[in-house]
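A protein chain is absent from this complex, but the other protein chains hold their places.
Presenting subunit A:
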Amino acid sequence: MKVSYFQQVPYRHFPNDVGQHFESVVTPNYHELTEERHVVSAYRDALDECMHAARAGFDGIAITEHSQSSYDMIPNPDLLEAALAYATEVEGIQTAIYPVGRSLGKSREPLRVAEESAMLDCMSNGRLVCGFPVGLAYDANLNNGIPPAETRARFDENLDLVLRAWSERKPFAFNGKFSQYGAVNIWPRPVQASLPPVWVTGLGNPKTMEFCISRNFGFNYFGWFGYKLTGKRIFDRFASIAEQLGKKPNPFQIGFMQQIAIAETDAEAERIFGPHIEYFFRKGLGAIPLHRMMLPGGIDIRGLEFVLRDPSDFGMFEKFRTASLKELIEAGCVICGSPQTVRDQLVELGRNYGIGNLHAMLQFGSMPKELTMRTIDLFSSEVLPALKPIWENEYEHHWWPERLGGKPLPLEGQAEREVA
C-alpha cells in the first residue's frame, strides 16, 4: 500500500460560536474573524508538517484545493507542492509530489494547469502524481462562477487539453467549447515518459467510477462521510462497475482518504483530539450545508433520483454539526485511538475494501503544529510499517511514478493518437 500524508490548511483559531453566525465555512467575513499572524503561521506550519511527513517515510504528500474557504486556505495546491518539490529534491527524499485536488471542472485556465503540473514534474524530477477532481459544487460553481450544468463538460474538455498538452510531440490548435488556443506548445513538458499518473476524486457517482475504469485513471474517495456507513457501498459499486466493463480489479487503482487521530491509548486519543475533531466537523467541512454540495445542474438527473431514493452515500454529512465525538468515531468519520486500534482498523479497511493507496489526514481542524508532528511520528513508527506491505507482491501499481517504484501504463487514447 502507498501511504500519503494528506494536508489541508485550515484557519485554526475561530471562536467557539462561529458556526452560529455563518451558515457555511465559505461565507464568513475574513477581516472580522482572522488575525494575520494566525494565517501566516498556518502556511509555515503546514509546510513544516509536510516536510516532517516526507522525512518520516510517507510515500507522497497529498494537498487539496479549495477556493474562498476558511477550512482549507489553498486556492492552488501547486504553490505548496512547488516548495515541497524543491525541498524534497534537495534532501533526496523519494516521495510523491501529489496535488490531489486540482479541479478541472472549475478551471478557467486549463493550459496553466498543464504547465504548472509539467513544471512540478520537472522540479521533482518525475515524482508528480496528479489529482484532477471534477470539482465540488460549492467550489467550482459558487466560488468560481461555473454554471453547475457545465462543470462536467468543462472537466472532460480540460482533461483532454491537459493530456494532449503534455503528450503531443508537435504544437497543435485547440478548438474547445470552453477554451481555444491557436497553438498549444507548453514549456516544459513532464519528465515522466508515461506522463504523470492521473487520479480523479469522486463522491460515489457511478459515472465518475466508470470514467476512471474505462480510461485507466486512479479513483480517489474521501472518507469524511464515515467509511463504516459508506465504504462498502462505494467500493462494492466500483468493483461491480469494473466487472461490467470486464476489467480486473487492482487495489492500487483505488485511493482512500481517512482522517486519523493517534495517541498512546484510546482514551488519550479521544481526550487529546476530541476538541480538534469537533472543530473540523463543526467549523470545517461539516459546516457546509448539503445544498451547497448538490447544486441543481451539477448532478445528473438519474443520479438525483438515485440520491433521493437512498441518501446513504452522504453518510454522516447532515449530522456533522451536531454529532458527538463518539458518533463520529463509530461512523468511521475519524479513526481515533491507540497505535494498535488505528493499525487494526486501517489494515482491515485496506484489505476488506481493496484499497491500495491511503491518504492519511493527520492534521485537521484546530490541531497545532506540535501535536501534528507527534501524530506524524507515532503514525510513521507504529502504523506505517504494517500498511506498506499490503498488496505489495500481489499487484502491480500502474498509477504511481516509475521513479518511485510504479509501473505506469500508457494513458488510454495516447497510443491511438501516436498511430494517427
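Operating definition for what follows: contacts are C-beta pairs under 8 Å (C-beta built on N, C-alpha and C of every residue); 3 or more make two chains touch, one makes a residue touch a chain; residues count from 1.
Everything below uses one rule, namely that contacts and distances are computed from a predicted model.
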| item | value |
| --- | --- |
| Undisplayed chain, where the name is taken from the UniProt record, one of "Homoserine O-acetyltransferase", "Alpha/beta hydrolase", "Amino acid ABC transporter permease" or "Methylenetetrahydrofolate reductase" | "Alpha/beta hydrolase" |
| Touching residue (missing chain; options A:E150, A:E168 or A:D377) | A:E150 |
| Per the touch definition above, residue among A:P296, A:P368 or A:P385 touching the missing chain | A:P296 |
| Absent-chain contact - pick from A:N141, A:N158 or A:S338 | A:N141 |
| Residues of subunit A (touch criterion as defined above) contacting the omitted chain | 141-142, 145-150, 153, 177, 289, 291-292, 295-301, 304-305, 308-309 |
